[in-house]
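Missing here: one protein chain of the complex. Every other protein chain is in place.
Right, chain A next:
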Amino acid sequence: MADSGAPKPSSSVKLVLLGEAAVGKSSLVLRFVNNDFQENKEPTIGAAFLTQKCNLPTRTIKFEIWDTAGQERFASLAPMYYRNAQAALVVYDLTKPTSLIKAKHWVAELQRQASPGIVIALVGNKLDLTNDSAGGDGEGAGVGDGEDARKVTTEEAKSYAEEEGLLFFETSAKTGYNVTEVFTAIANAIPETSLKTARGPGASSAAARTEEQRVNLNGPRDPNAKEGCAC
């Protein structure tokens, strides 16, 4: 995912994170974002949102990843959180069955609140706590043989994801297993038609028109506009 080669069309995609507390939402994002920066940046508390580019063969997707900032804890997310989100990552902890129930609740909420074309990925995190060889191949991963903490089977979650038309992955934010794949799959699943412009959070097919309407509060101001000289 290195930034190289000729410039490709670039589009911004707003991606929202959802899921029960402590399933590893932020860890997944930090894994994804830090891997690309190649700097040993410390996780930042209080990030409004993080951005990360994802290079596809024909285009570059720039994710604007919005964290819930804890507003999901008491079901207090605002409509502005879902607004214009083109992708959502709904995370559960595959060692905790209740977190999948919660995830299903979030999927329903997204179907109710979010834009109709939103791409949703269901992600079972903490694969490193299971005996699956795939998830346990990183250093420091796993809890040892015979101590499989998995409580949600791949089949159960996968069949639910298929029913609802969601992308499905099992990941380990700890080892990095499958993390980049999730974001790449989302990037690939976003329809080209909703990627017309590369500007602003929630850019959509109507964005070109929005752009001509939006008032920029930080742009160059009319130098003649001091104290009403425009009049």
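Throughout what follows, contacts are C-beta pairs under 8 Å (C-beta built on N, C-alpha and C of every residue); 3 or more make two chains touch, one makes a residue touch a chain; residues count from 1.
Methods note: contacts and distances are computed from a predicted model.
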Tell me the UniProt name of the left-out chain, picking from "Rab proteins geranylgeranyltransferase", "DNA polymerase epsilon subunit 3", "DDB1- and CUL4-associated factor 13" or "Actin-like protein ARP6". "Rab proteins geranylgeranyltransferase"
Residues on chain A that touch the omitted chain in the whole complex? 10, 12, 21-22, 33, 44-51, 62, 67-71, 73-76, 78-81, 83, 112-113, 198-201, 209-210, 212-219, 221-222, 224-225, 227-231
